[in-house]
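All remarks here apply to the structure that follows.
Here the complex is missing one protein chain, while the rest keep their positions.
Chains: A, B and C, in written order; residue numbering restarts at 1 for each.
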């Protein structure tokens, strides 16, 4: 096996050195009865050439991967500068472990420190951790953290949070006696409804909203923060499209207590849903309640600056069952990719790309709204996603759009909401050319008529 | 411009620092009349996204790049392990200059030393240089070197040397009063003809042969060496398919005095003809007549081993017009790729891949020979290329094969030999599956009948 | 410090580099976007100013592409990595990460595939997931596989929740309410109790015996109260020892009405040799980022598949990838499922790599890797036993634990030995884990190290042992060869500085 340095000859000699006659004897401590006799029935060994051919073939069967696409809903197609993938592929980053030995891990540690800083700057918060698995688990952990901070058990979550995020939160909190109450979405605005907010009371640990929400509508976060704080609840803001940070008022500036987000938009491929990177930020006063890893500044005897993993007493390897979370391995390399993306785009680029997304979506929305029998049900301001109401079943419409026009037109909301057969969610980014958008509009028109 | 660190603001400040008011003043030493007034008419600046799209489009118009191919004739499609491209892409190799400062260039220097060693091992020679531009220029330089060594002006070259190599040699030697005499190819064997060899005499500086020759035939190098040495001439052996070193007796073992080769087969893409890498090896006694760079072992005051560029007194930067060659920049990174390839394949792999090429070609030759009205004109043993004589014009036959069967079937010899309309050269490597070969054979049959 | 015994490393010049924020210069740009090709809409019509960002991203760096490339290239050189040499972190299985796997994971048909693509347009990805499930099922001997968990701890949480759901279903809400105890050995990794807690279990700790195994008597005793939902066991355990009584252990737990969860982080000792499913284990997680070589990336991403018995399958997270004839689809209608543990389908990119690993090795190669990994650990164990205290008699599997007992007499402790190892050119082993071994040094060479380097490692450790006797100061002040020395972690935790701030702001704070 070409990945194993020691040749069979060398291994035979080493066996002798350790006093064994055969490789089988290495496993003497495993009861004979538990050792498998015959070979595993996994696929036979193949060469690089064959393997690449096989995977290319599989990939070719993902017919959607090569079409213009308007799918968003939690995973966004943005352009990633070439240097991002190049730099994360440096062996020194990519084949290193979690930086347990700071003297030979400063590269990773400094990068995480920069990541934490950038996330604070974008979210407008005081402190951010080294990453969570993704946005959905970050949200679930935020709810658990709110319970730790407030010692309250009731959590109001907007129904316009990504449905899969809600499912994950349900799974995480089910054994904590936390009840998640849904606040309905206003059918006219597409924002969290007034009735929903009336659920807020002195037992409420947190109000959870997503903005831009799942339907692409931008919530008035400041107003929501006031409502939550009025009853002593925390405001948790979830963001699935992190590019929006370059355009919308930061949750921190609006009074959010915890901000969680999906960082995939920062130069990470959609890659069928993962690996992504969860962003988690909060206020200084809650720093010691944070889940996950934190990197901090430190100095050596000669006063040289370096960085270390810190506040580890929150973590499982020390606190065990009393830890703030069970997370250990997180999404280091993806956080690094996001860091490189953010720094490459920089202060101007992060704003320009966000504005382009908003402009493309505005253009697309305007064009689709003009189509006969198509409408945009929601009135709230939007960033780069919006719901379209079609004259026919959206699932059918979109699959024909794919087959006949080779365009992935968006997400049929019936995937999550059985009662919304004709609605679909359209997302536009800087990667969607005007030509693509016009083709989408023409396609919708021709198929629906 | 994103590749220029200093912002316009910073550059304005720096201009002040150096006492200038405008960038234009930087060019005051250029007479006004010589400065261009208007902008260059080169293409407008575009973004990464646009650039990649544009190049993908161009590449797509190279329709042949994605077909099964049996083209060889000086450029060969072999499988290159993934690590080759990964390792040469390490910034430390790929953005370094020629190793003029050994203390901070040992990576490059050690790699070249290993390259020189491997080339010696494969060619069976004593000493090899750090690379030439390619096989063709290496051959030309070999002829010039033979003249330096022997002080004779007449050179006999086999007519079965790659035609483009012969053209390049012509260009290089034309002003040296060296006459290149062609030794005809035996129409029956495909090897250099007896008559041709009779040209050898006491005025002959060198006999130049290629083996396997342009027609794929393996010359009896030992016998040729004896003939050349008998008249005090050098034997120069050129090799276009370096994979053959893993299978055929090394030129060194056969008595060659200079071996030149094209190293592209060692893990380097065919890339429309370049960059490739020229290999150049000779006997110890001629070391100081070598063109190009040489790396040698050296030690520092504490006796630590390192490597340096050595025997520089042969080179242009010291010897100027008396140098053994004008070469300066060579093919460092490609030589590195070849080194990584040779070391990854190693002792067994270099032999196995060579044998597979020979086996595939033997199978293809056998199958084509069976076809009605097709024949193989040459009787000599072959490695992985052979000439086929078709019943119809080869150019026509091959272009139909391409269009109708999507196979590039080989090289119509009429490209170089107007008098051989029906002959074409077929090459098989380890990358040609049996399926491809069978499709080629079937295609030839159906089109020719 | 220049010990003549240091054969693996030498100091050399490396570049300094400040924080990117300190490099930033107004007006620098590292990007270029295509010009906007649609009519502009006035921003106020898109989103009112009151909801728009108004800080112009104050503080976010402004740098050129060249700045970014040099910044990260430079700081990268401050890291140790697998590609630079042996990385013997016990329990972490730092094996070779093939570049081939990286290449296939980047094939556009995978990288550009959106997770919400309709099934019929994503058949290749679904098939890949399905094939990986099949291989992992064969390797573990467990039929139910979910690739959704993003890491080991996530897989633990999933597995433990499955146990809970199963018991609830089996015993009914009422009865099951009294089964909320999860037994965990004192040697277990911290994620185990944390995951159990996350699933609402009370953790009870099982003692290990003096010779490093689960204490069966204590287990029986704890199982006697009828409140045991399950046991979380690592096998081989975190001491590198195979729990030879595993079958009996499972029996005891099963008899007590509990289920057995196996932490599969140490599967690198078992692949192709023995299967948890055959041992009586009910549910297990794997770390594809350990055993199956997906790169650890300085802290993830990972992938922690949860594998369980047929009996537990109904409780696996949704959606599941299933095969209908020759089509693949997502199955979400599984009423007993514990629910979703992550958006979409898990870390797909890691699955691509893991399948490439399995196909590259083949059955023989998988077993060969296991043999080589165990052999390397044995070789190291034998090489060090003369100089270091080996607290357990039993022969180790893929990793071996030593202690600083002998060296500490001279005041040299595990931390010092680890730091000194850096000067010898090695990444230190895992230290102070497992917690039950005082001054533990857990060494896992993996199969990816050749004999010559193992010998260098053994020689380095022996040399350090000599230094501990003859020249303890050198060891206590190590490392001596690095850009920075030991950092004051206590101070860092006392006044944590967790982000960069502009000078003024910083001093203001």
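Throughout what follows, contacts are C-beta pairs under 8 Å (C-beta built on N, C-alpha and C of every residue); 3 or more make two chains touch, one makes a residue touch a chain.
Every value quoted in this text rests on a predicted model; they were computed, and no experiment measured them.
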item	value
Among A:2, A:181 or A:395, the residue in touch with the chain that has been omitted	A:2
Residue of B:4, B:231 or B:392 in touch with the missing chain, whole complex considered	B:4
Candidates B:164, B:199 or B:393 - the one touching the absent chain	B:164
Absent-chain interface as seen on chain A, which is shown	2-10, 45-50, 82-83, 86, 91, 104
Touch list for chain C against the chain that is not drawn	7-16, 23, 25, 64-67, 69-70, 73-74, 77-78, 83-85, 96, 98-99, 422-423, 425, 448, 450-452, 479, 481-483
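Heads up, the rule we're going with is that only the chains that are shown with their structure count from here on.
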item	value
Centroid-based (C-alpha) most distant chain relative to chain C	B
Inter-chain centre distance, chain B versus chain C - centres from mean C-alpha coordinates, in Å	46
Touching two or more other chains - residue numbers and ranges from chain B	48-49, 82, 86, 91
Residues within chain C bordering two or more other chains	28-31, 33-34, 62-63, 65, 69, 73, 98, 100, 102-103
